[in-house]
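All protein chains but one are shown in place.
Entry: subunit A
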Amino acid sequence: YKSRQDEDDGTEMADGTDEWTQGKTLIKPPDQLDLSEAELKEEFTRILTANNPHAPHNIVRYSFKERSYKPISNVDQLAVHLVLDGNLLHQDSDEACRQRARQGLEKVLRVVLWQVFGEGVAEEFGAEERPDSAESKSTRREQKLTNQFNFSERASQTLNNPLRQRECQTEPPPRANFSATANQWEIYDAYVEELQKQERNKEKHKAQSMKKEEEKSRKKTAVVETQSDDITNVGRAAKIMERMVNQNAFDDIAQDFKYFEDASDEFREQEGTLLPLWRFQYDKAKRLTVTALCWNPKYKDLFAVGLGSYDFSKQGHGMLIFYSLKNSTFPEYIYPTLSGILCLDIHSSLSYLVAVGFYDGSVAVYNLKEEDDEATYRSTAKSGKHTDPVWQVKWQKDDMDNNHCFFSVSSDGRVASWTLVKNELLFTDITKLSVGGATVERSEEARHLTMACGTSFDFHKKIDYLFLVGTEEGKIHKCSKAYSSQFLETYDAHNMAVEAVRWNPFHPKVFISCSSDWTVKIWDHTVRSPMFTFDLNCAVGDVVWSPYSSAVFAAVTIDGKVHVFDLTVNKYEPICHQLVAAKKTKLTHIEFNPVHPIIIVGDDHGFVTSLKLSPNLRKKPKEKKGQELPKGPEVEVAKMEKLLNLLREPDNS
């Protein structure tokens, strides 16, 4: 009852005022301490400080840095009695902003979804947000924030270049091994050697200083030489280049020359063909006629061409040209001459000496080794040059003094021998050709009138002193070097001038002659009448024996044809006659190459054409079964003999 009263006191104020005035009666709770009056009056002072009585006074912490316990100066006095988390946010804080944003978006989203997707979706979203919907309505006036749900991210990935790995290892600098020994004696030796070398150099210098004066005069030439050395080096390289280019350009011709054999010859029984190969021409020689051809005996691909003119009225300059088969576009050597060349011959052993006979009657010798293009020797009016064109020159064996000498025959009726003595040409008349044999008694005038004109001659291969001369009247004289005025024999060969006379290279008795009277005749020099006669229907310019067979020869005619005869095959007709040159081109000369199966033919336009002989034209005699075939010139001689015997027998009989 007492406790109830206390409570009532507390709560009922209005009623309590009445009770206050009644007076207080202290009520003791049952568990109150029983204290005496004195104890009750005792004053207890209580000081209120901010210090937390429960907080410790000293806290000591271990400091690792000083490796000891250190007291902490400030002890935390704060005592937390009650902590209660509230859910108020500051309106500017992040979370508040985010919440506001969310509320705003929800409103917008509801509107958009309603528009885009219709009620259903909006209802869905609406279901989640229903508790907020009341709030969202109230905040609709707020600014529309970007709709996070309608926000479409656009992203694209640029092309990342594919990664590549590249490694590289540089070459290490090159290394080399080296070994040596370093001893006292090695060192000593090296020094001694060095000193010796130095001494030698000193001597050289001394010697050189003395020579310097001499050399000063030679300085100029030395300078020129060094300059020309450069050019010659280039020249050599250029020459090789030229050859290469030519080989490439004329590759098929070169292949033909070497390897082509006309297969159709097997089907043609006895006939053969001539395959045209290179064509040699030189610009400046265009208006000149090829008047002489000669193969070089040493270099089988080199041949000489003499150019001039047969026309009496049109006499101009001439040229001596050397061509090589390796270069058909440009000559190797060119020597221009004042007068037209009519004949030339290359020395058989010294292939750089060339004897040339001119239209103006002089002869000259060219030395190919020399740089300039002047003749080394030249005959002049004083030194006995001919008064008429020189038609043929031929080298002879060196005479007893080892001087070179050659013979020449000319229209003035003289056969002269020229000897190269030091710097001069000395001449001696060998024979004077006259009509009707030797005539010593006749007067000078008469002799002049009856001089025959020699047009060609040839020396016997074996019998040195024997030679043949063909004349303009058509006679052939057999002469000897020993007898100057008498002929050994005279043959009434042709009706017109004898163009060429040649001994057979194998048979010692046989020679051939050709003439402008359309005929080619083969003779035995012991018999006065010809063995064989061939009519070629056109003036024959030149005839030549082949070097590989005693019964094969070739002739060229003015109508541009080449005729090849093989007497073992066909005694009456050529086994090949072929038009080689263009229309209206006269062929003037022909020569067989001593080694290769080709012939060169010169014409009156200054061209030289080379032709390859087909296999039929170079047939060797067939082997008889069981018999060994003797090779060599004897065979050829035997061949010829057989042919001649055939002729002789009917004669004899």
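By our rule, contacts are C-beta pairs under 8 Å (C-beta built on N, C-alpha and C of every residue); 3 or more make two chains touch, one makes a residue touch a chain; residues count from 1.
Simple rule for what comes next: contacts and distances are computed from a predicted model.
Undergrad: One chain is missing here; what is its name in UniProt, given the choices "Dynein light chain", "Large ribosomal subunit protein mL50", "FAD-dependent oxidoreductase domain-containing protein 1" or "Immediate early response 2"?
TA: Of the names offered in "Dynein light chain", "Large ribosomal subunit protein mL50", "FAD-dependent oxidoreductase domain-containing protein 1" or "Immediate early response 2", the absent chain's UniProt record gives "Dynein light chain".
Undergrad: With the full complex in mind, choose from A:176, A:263 or A:400 the residue touching the hidden chain.
TA: Residue touching the chain left out of view: A:176.
Undergrad: Looking beyond the chains shown, say which of A:60, A:97, A:195 or A:463 touches the absent one.
TA: In the full complex, the listed residue that touches the missing chain is A:195.
Undergrad: Please output the residues of subunit A touching the missing chain, sorted low to high.
TA: Counting only subunit A, the missing chain is touched by 173-184, 186-188, 190-192, 194-195.
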